[in-house]
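With one protein chain withheld, the remaining protein chains of the complex are depicted in position.
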Amino acid sequence: MTELVLRADGLRIETERGAPIVESASFGLDRGEVLGIVGESGSGKTTTALALLGFAADGVRIAGGTVTVAGRELTGRPEAEIRPLRGSVISYVPQDPSVALNPSMRVGTLIGEILRTHAPDRNDAETVRAALRNLQLPADDAFLRRFPHQLSGGQQQRLAIAMALAAAPAVAVLDEPTTGLDVVTQARVLEEVKRLREASGISVVYVSHDLAVVAGIADRIAVMYAGSIVEIGSTSEILHRPRHPYTHGLISSIPDHAVPRRLRGIPGVAVGVGERPTGCRFAPRCPRRVEACETAIPALLQVAPGHDVRCIRAGDAPPVALEAAVRMREAAPPILSVRDLRAGYRSRAGEVVAADGVSFDVRRGECVALVGESGSGKTTIARVLVGLHKPDGGRIELDGRPLAATARARSREERRRLQVVFQNPYDSLNPRQTVETAIAGPLRFFGISHGRPARVEVAELLAKVRLPERLMHRYPAELSGGERQRVAIARALAAGPSLLVCDEITSALDVSVQAAVLEVLSDLRKELGLALIFISHDLGVVASISDRLLVLDRGRLCESGPVDDVLRSPEDPYTRRLLDSAPTLPVLAAHVDS
Amino acid sequence: MSASVSGRASGLLSRARPPLRAVRRELRSGEAAVGWIGLTAIVLLVIVGPAFAPAAPSDIVALPYATPGAGHLLGTDFIGRDVLSRVLNGGRSVVLLALAATVLAYLLGGTIGLVAGFVRGRTDGVLMRAVDVFLAFPHMLFILLLATGVGASWWVVVVGIGIIQSPQISRVFRAATLQLTGRGFVEAAVARGEATARILRREILPNIVTTFVADAGPRFTFSILTVAALNFLGVGLRPPAPDWAVMISENRPGLQVNVWGVIAPALLIAILAVSINLVGDAYARRRGISTDVDPAQP
Partner (left out) sequence: MPAVAAEDSATVGGRPGAVRRAVRAHPLAVYVVRRIVTGAGLAVVVSFLVFGATQILPGNAASSILGDKATPQAVALVTKELGLDRPIAVQYKDWIVSFAHGDLGNSFGSGFSVSKLIGIRAQNTITLALLALVLIIPVSIVIGVITGLRAGGALDHVFSVYSLVNIAIPEFVIGTLLIAVLAVRFHVFPAVSILPPDDPAISHPDLLVLPVLTLFIGAIAYNNRLVRAGVTEAMRSEYVKMARLNGLSESRVVWRHALPNALAPAVQIFASTVQWLLGGTIAVEVVFGFPGLGQGLVEAVNTRDIPVVQAIAMYIALVYIGINIVADLITVLLIPKLRTAQ
C-alpha cells in the first residue's frame, strides 16, 4: 500500500465561541491523486481546505484532529513550526485571485518571494520564468514587471497556481479556483491543472460547489454537508451509484447540456453554522428519513471497498432516476417580436456593442433562452426589453403593437404584461419592506384585485412559488437566497404578466437551490401559460427548461433554433466552443429514462 | 426598572418591528448607554436649565471673579454675573444654532445628493462640479468671509455652517442613491413605470435612513464645535449673550482667580460632543458601517 501523502483524521473546527463548523473530517490522499471535495454553502469545505494547511481564519480555531502531509504534522504545533511547511510542502490556490494577489507587488516579486522563502538556492530569474512558462504565461521582462490588476482573470488565476507550485510542494489545495471565470477560461484552467498533475505527479485537493467540474478532474470525491463528509468514494462510484440521499439529490439537480432533463431540487434550506439539527444533519430535508435519523449522528461506514457513507439507510439507496426534459410542442402565435435590435452602452473602455441587429420571436407559453458569456450583451438586451435601457435602433412588438423604448412611455397594460426578475438575490428586494409589502406593491400599483383583500392574493402568490404563508411578515434579511428569488418571482407574477424576463436569476444560488427555483418556474409556466425569456451563461440550466435557444456572441446572434437541435448539432463555431468548454457528466445519461 | 419589567419590555420590544428592536439593542451597549445618559442630561439642562437659574444671566451678583460661595455656586464672571446662571442659560444658543445649521445642511446637501444620484447624467455633473468648488474651500474661511460681508450675527453662523457641510452630505447622499438606483428592486419599480417621486419615497428614502442616521452624529458634533469656535472668535454671537463659547472667551483673563467661568462651559461643550459621538459610533458599529472617516474628506 502506498504511503498516503496527505492524511486528515477527525478534523474538528469551531468558531471561537465553540459553534462547530467542521465536525469530523477524515480522508486520505494518495501520491498523484486528485481528491475533490464538493459541498454547498454551509458545508464547511473552505474551512476544511484551509485547515489542511494548518490555517484557521480570524474567529475560527482548529479544535481537534490531525493533518499530516508528507509525514509532517500541521496541527497541534506552534505556528512557527507550521509556517515553513505552508507553500513548500502543501500550498493553496485561492478562490479570487483579484483580491488575493497583493496589488502593489509585481509578478516577478510575487513568485520570487515564494522562492526566497522556501527554496532560496533556486531563487533566480530563470526559475521564476520557468514557473510562469509552466502555466503557459509569458515569461518576458515586461510581464514580470506587471501588477496583478494588469492581468486578465484567467492570467491572475494561472499566476496564483504558478505561485502555489513554485516551491514544488507535495500537495496543492485548490479552492474553487475557477469561480468567477467564464466557461471557456474555466475549461482552459482545468486543462492546465490536469496537465500539471500528469507532468509532476503532484497530489491535488480540489474544493468546489460544482460537482460537474469536480467530476471532470477528480479521481475520488468527498461530499460534504453541514460540516461532515457524508459520502466519499471513487468518482465513478459516486456518480453511478450514490448512496447518500444528499449526493443523490445533488446529482439530480446538476444541470448538464449533454443530458437535458428535468432538474429536481432538494426541498428545504441549507443549514448555517449554529443552526444544525440534532441527529443526522440532513434529516430535515431527507426524503428517506426515519425516526432513528433524528436521534443520533450516523457514523461514516464502508458500503463498498473505498466507498464510505454516513447514512443508516445507505443499504437501500435507490438508483438515480431522472426525467427527460419536456419541450413545448404546439406552435403558438408570437407574443413578442424583436426586429433588428441595436443597443450599446459606454463603459470606461469605450463604446460597447451589446446588441447588433438582433431579431427573434417569443411565442405564447414558450421559453426562449438567451445564452452567452459575460459581456455578450444579454443583460442589456433584457433591460431594453423591459424598458430600462434605450436602444439605438430596431423594433420591439408586443402582440403586434410596437413598444415604446422606455418603460415610462409604455402603457400600463404593456408594462404589466412584461415583467422582469434580476440576478442578484440580495438586490432584488427592498430591505425595508416585508415580503407582503413587496408583493402587494405591484398589485396596488396596477390596480389588480379580484375582489379579495391584498393579503389573500399575496398568500396565493406565495403558494404558487412554494413558499409558506408565514414568510409574509418577514424581511428580506431573514430569508435565504433561494427564498428571496422566489419572492421576487412572486412579485413579478403579481402583475399577471404574459411574459417574464429572467436575467440569470439562479446564477448566484447553490446548485440544489437553483434546481428548486427552476422547478417552480417550469410548473408556473405550465399552469399559467407564461412565456419566458431566460437569460443565462449556463448551458445545462438552459437545456433543462427552455424550448428554443439563442446564442449571443458579443452582440451578434450567431445561432438560434430548437434547444435540442442546437445542443446536439451546433452550426456556429462559437456555439461549438461554448459546448466543448462546458463541463458535462456523461454518466448522467445512464440515469435518464427516455 | 425592576428586572421583570425591563425583561417584559425587552420581550415586547423583541417581537416588535425592527425600529423598536433597535431601541432594545441600544440599551445593551455600554458605550451607547453612557452616550445617551450624557446626551439626555445636557438636553435636559438646555431645556429646563434656565428655570433653575438662581439669578438672571445679566444680573450682577457680586464682585468680578469671585470664587464659589453662597448665591454664586460657581463663582462670578469678569463683570460679576453668576456663572451658574449663565451656564444654565448658555446651552440653548449652542444647541439650537448647531441644530439649525445641521438641518439646513441636510436639506441642502440631501436634496442635491438625492437628485444628482437619481437623475444622473448632466445634472449630476453640473451639481457635483459646484459641490467640488465648495469642497476646495477652507471651512472657517468661508464663514469668516460671509461675516465680513454681512456682519457678525447668529444667522451668518447658521447659514455658513449649513453651506459648508452640505457638500460632504451631498456626496454621501449621492453615493447612497447611486448605489441604490442600481439595485434590482429599484429597477423593477422603474420597469413597472412608477413615477420618480413614488420611487424616491417608497424604495430609496427608507434605505437611506441608515446612512443618514449614522452620518448625523458626526455632523451635529461638527456643527456644535464650529458654532462654539465662531462664537468664541466673536463672529457669531457676541457679549453679553450667555453663550457657553462666549463665556470661555470673556472669562479667560480671570482663569487664575475663578476657573469655573471657563471650565464649566468648556466641560459642558465637551460632554455634549462626546455623548453624541458615543451614541453615533455605537449605532454605526452595529449597522456595520465603518466609523472611520474617509481620508479624502477632512
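We just call them A and B in the order they show up, numbering each chain from 1.
FYI, contacts are C-beta pairs under 8 Å (C-beta built on N, C-alpha and C of every residue); 3 or more make two chains touch, one makes a residue touch a chain.
Keep in mind the model is a prediction, meaning the values are calculated, not measured.
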Point to revise | Contact with the hidden chain (one of B:P54, B:G69, B:G125 or B:P239) | key: B:G125
**Study point:** Sole contact to the chain not displayed, among A:R7, A:R83 or A:R262
**Key:** A:R83
Point to revise | Touch with the omitted chain, as defined above, among B:V61, B:V103, B:V119 or B:L225 | key: B:L225
Revision key, fill the gap. The one of A:V128, A:M163, A:I251 or A:A495 in touch with the missing chain is A:M163
**Study point:** Touch list for chain B against the chain that is not drawn
**Key:** 120-121, 125, 132-133, 136-142, 144-152, 182, 221, 225, 228-229, 232-235, 245, 248-249, 252, 255-256, 259, 262-263, 266, 269-270, 272-274, 276-278, 281, 290, 292-293, 295-298
Practice item. List the residues of chain A that touch the chain left out of this view. Key: 50, 53, 55, 57-58, 83-88, 91-92, 94, 96, 99-105, 113-114, 117-118, 147, 149-150, 163, 345-350, 352, 354, 374-375, 379-380, 383, 389, 423-424, 504
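The rule we apply is simple: only the chains that are shown with their structure count from here on.
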Practice item. Could you give the separation in Å between the centres of chain A and chain B, each centre being the mean of its C-alpha atoms? Key: 48
Revision key, fill the gap. Contacts from chain A onto chain B in the complex sit at residues 383, 386-388, 407-408, 410, 412, 415, 419-420, 422-424, 427-433, 438, 441-442, 445-446, 475, 488, 491-492, 495
**Study point:** chain B residues within the chain A interface of the complex
**Key:** 18, 183-185, 187-194, 202-203, 206-207, 209
